[in-house]
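Below you will find the structure I want to go over with you.
Missing here: one protein chain of the complex. Every other protein chain is in place.
Labels for the chains are A, B and C, by order of writing; each one numbers its residues from 1.
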Amino acid sequence: MRSENGQKTKSFKQRLVLKNSLAKEALSEFLGTFIMIVLGCGSVAQAVLSRGHFGGIVTLNVGFAMSVAMAIYVTGGVSGGHINPAVSFAMCLFGRMKWFKFPFYVGAQFLGAFVGAATLFGIYYDGFMSFAGGKLLIVGENATAHIFATYPAPYLSLTNAFADQVMSTMFLLILVFAIFDSKNLGVPRGLEPIVIGLLIIVLSGSLGLNSGCAMNPARDLSPRLFTALAGWGFEVFTVGNNFWWIPVVGPLVGAVIGGLVYVLLIEIHHPNPNPDFEVEQSEDKPEKYEFSVIM
Amino acid sequence: MRSENGQKTKSFKQRLVLKNSLAKEALSEFLGTFIMIVLGCGSVAQAVLSRGHFGGIVTLNVGFAMSVAMAIYVTGGVSGGHINPAVSFAMCLFGRMKWFKFPFYVGAQFLGAFVGAATLFGIYYDGFMSFAGGKLLIVGENATAHIFATYPAPYLSLTNAFADQVMSTMFLLILVFAIFDSKNLGVPRGLEPIVIGLLIIVLSGSLGLNSGCAMNPARDLSPRLFTALAGWGFEVFTVGNNFWWIPVVGPLVGAVIGGLVYVLLIEIHHPNPNPDFEVEQSEDKPEKYEFSVIM
Amino acid sequence: MRSENGQKTKSFKQRLVLKNSLAKEALSEFLGTFIMIVLGCGSVAQAVLSRGHFGGIVTLNVGFAMSVAMAIYVTGGVSGGHINPAVSFAMCLFGRMKWFKFPFYVGAQFLGAFVGAATLFGIYYDGFMSFAGGKLLIVGENATAHIFATYPAPYLSLTNAFADQVMSTMFLLILVFAIFDSKNLGVPRGLEPIVIGLLIIVLSGSLGLNSGCAMNPARDLSPRLFTALAGWGFEVFTVGNNFWWIPVVGPLVGAVIGGLVYVLLIEIHHPNPNPDFEVEQSEDKPEKYEFSVIM
Partner (left out) sequence: MRSENGQKTKSFKQRLVLKNSLAKEALSEFLGTFIMIVLGCGSVAQAVLSRGHFGGIVTLNVGFAMSVAMAIYVTGGVSGGHINPAVSFAMCLFGRMKWFKFPFYVGAQFLGAFVGAATLFGIYYDGFMSFAGGKLLIVGENATAHIFATYPAPYLSLTNAFADQVMSTMFLLILVFAIFDSKNLGVPRGLEPIVIGLLIIVLSGSLGLNSGCAMNPARDLSPRLFTALAGWGFEVFTVGNNFWWIPVVGPLVGAVIGGLVYVLLIEIHHPNPNPDFEVEQSEDKPEKYEFSVIM
């Protein structure tokens, strides 16, 4: 009887197991981005909804940064822990990931961020309902839309806003490339998420004043869309001189520049036992290369 | 003479040594939960009793989180460092611990938390006596009951409160499973307590506003019972619409869901050299399996 | 010529090298305690002298804790990084250090702390002179004596104060024993100072309200003596009902209890391949044992 039962269980479990590597990677990116949004935007929610009594700039920056670290712990060994279309974009562009995976990664990231925003709204539903008499506002001292998406500071022009997103994502990618460059100082395996978390703390504490340092199209656009649908209204897209596209396009540009800066100024000059530079984009063993570089 | 003396000492020491593996594990869980409550609730006490002058949301969240980390350093190599009935419950349910150990673990955790609360009360006895003219209050600006147990925010309904405890414990368990999953990114041995500490910082900084993010029946119920007996009165159980059972039952449900989410979305899809999934619950070498997974 | 010169240099250097192991260990403890006091009490100084504008409870707790970590990085590989007579006392009592070293360690610690207090006073001399019109005060809002030594909260009785120092040092030693217990979870070599730093953050954030969580006779008594001599006057010894001896005696008692708790509840029950418990205090290879346990 036991073996029979065991057989059944085995086959049921086996049906749940994804044979397709891409499918499990997409699932991983979905879960990672979901976790990042619930806990990251949740840190903003706690500060905003408590009007600063149970959160502030320190808990918020540390919270978002460490929610990224936690998301990478859940996804790092499966999908590389991108949880950011700009990172996936750079990885493809610099030969660390194959392009056909890109839409699946990005789709999973956008979906995970949307579901994460909805989940967070659910967890704090009573809080949102009591915060401003049930009103979901985008501007003013009772605004709550910036819990989910980033909005520009009053002084910020669109040009400066775009430069801001390009530059901050550039620094993000320079460091991501450095952290996973085994020919540089490197980070002990299993501690990369913590170092990336510390990096996000630095970035959001230094370049966060202009527009909140999104550096991630999925982190910003999906929750913004959720707020538009959930009751804040489609003004979330028009305020700030139609600011919404800045944290979508800026990070993609910045990620490319960041990767270029690191490769051209540091990586390309490493002493190379093998003088052939064509190892990137080679068709034979891309999976292995990808993991050895990213992970 | 020396050898004689040595013999005596040896036999005295040997009498103290617990031969029973379960007894030493229970002792370890008792000590760990005790440490967590004295230092964790102590962080809340310092903030409350100093009316914010020597503590606030940052010291409190970091303090509770790192008290968990310290408790795991004391217990991790002996009993797995659960210090939480919801964690023990999930470990049993997912085949990482044998069910017969469960009541001993949980009993030790509840007892350790109760003794911890009493010890903390003793350490700050003069402080409690001078804080509100010697009155031990549950509500109002001179309240001190929330030093020991969690209470819901004024806006919170019971439904939302239950969902809150389920969700936050779900995230706790997803990450605990990820941190100890050697086929994922993993954490270097000996640093798991630090990463779990950072996780608690994220969780209490993002999902702590509703009701303080207990996520642990022993951490909440035992100190609450202590306050009821020590002078705050049994209203600690009735306030907040009889809130007390939420952080007891919610975490158990959330732990199961969290374990399921991680196993179904991540763990089950890992490439498996051995296609037989029956390794869980196997009777032959459970002790070894348990430690290889949890530790 | 070069070899001749080299010979000279060599012999000069050789004259500086301490052949005596105890002498270099004492030198190491002196330097470590010196660093801890300058940077640790310096963190308090920055908060007090800026009246909270450039420091507060967070910078102060983190600063003191990480100054301990830094002191251990400088001394850990040479003298075990005690920088605390209570720790040295427990190490001797539990057979981790030979008693004849004890007075040298403690002397170096007291001397290092005194020189550290004097150095800090020098670094902030202009600040002290301008803070309260050049007056060096012990009580009141312009007090600066608590930059150097700990003072009890107004509500605190001597009994509670003594219990407070015993208990906080007990937790310190339980964790120090756990961190260096290779049969427990352990900490990766080279990261023990960071974990001890995090421990100090927890302790000073949770048990610091009563009297500042000194937990170290040298850290408290030497700077107090310095302030008595440097102009604050000998009232630093009499205020708080002659509080000064509490952070001297309390930690010694607490360290013993802490060691006992860890050994009796955890360490003694580890599965032991060698059933003979007399390895402690054995005369043959104490140096090796000492380092394998402490380091």
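Everything below uses one rule, namely that contacts are C-beta pairs under 8 Å (C-beta built on N, C-alpha and C of every residue); 3 or more make two chains touch, one makes a residue touch a chain.
Computed from a predicted model, the values in this text were never measured in an experiment.
Chemist: Shown chains touched by the missing chain?
Modeler: Spelled out, the missing chain touches these shown chains: A, C.
Chemist: With the full complex in mind, choose from A:28, A:61 or A:79 the residue touching the hidden chain.
Modeler: Reading the full complex, the residue touching the unseen chain is A:61.
Chemist: Quick one: which of A:107, A:205 or A:233 touches the chain that's been left out?
Modeler: A:205
Chemist: If you put the missing chain back, which residues of subunit A would it touch?
Modeler: Residue positions of subunit A that touch the missing chain: 57-58, 61, 153-157, 160, 163-164, 167, 171, 174-175, 178-179, 181, 183-188, 191, 195, 198-199, 201-203, 205-210, 261-262, 264-266, 268-270, 276-278.
Chemist: Even though one chain is hidden, which residues of subunit C still touch it in the full complex?
Modeler: The list for subunit C reads 6, 9-10, 13-14, 16-18, 24, 27-28, 30-31, 35, 38-43, 45-46, 49-50, 53-56, 58-60, 62-63, 66-67, 69-70, 72-78, 81, 119, 122-127, 129-130, 188-194, 197, 295.
The definition used in the following text is that only the chains that are shown with their structure count from here on.
Chemist: By CA centroid distance, what chain is farthest from subunit C?
Modeler: A
Chemist: Nearest 5 degrees, what's the C-alpha rotation angle taking subunit A to subunit B?
Modeler: The two chains, subunit A and subunit B, differ by a rotation of 90 degrees.
Chemist: Have a look at where subunit B meets subunit C and say same if over half of the interface residue numbers show up on both copies, different if under half do.
Modeler: Different; most numbers are used by only one of subunit B and subunit C.
Chemist: Using mean CA coordinates as chain centres, what's the gap between subunit A and subunit C in Å?
Modeler: Chain centroid spacing, subunit A to subunit C, equals 42 Å.
Chemist: Considering subunit C alone, which of its residues make contact with at least two other chains?
Modeler: 58, in rising order.
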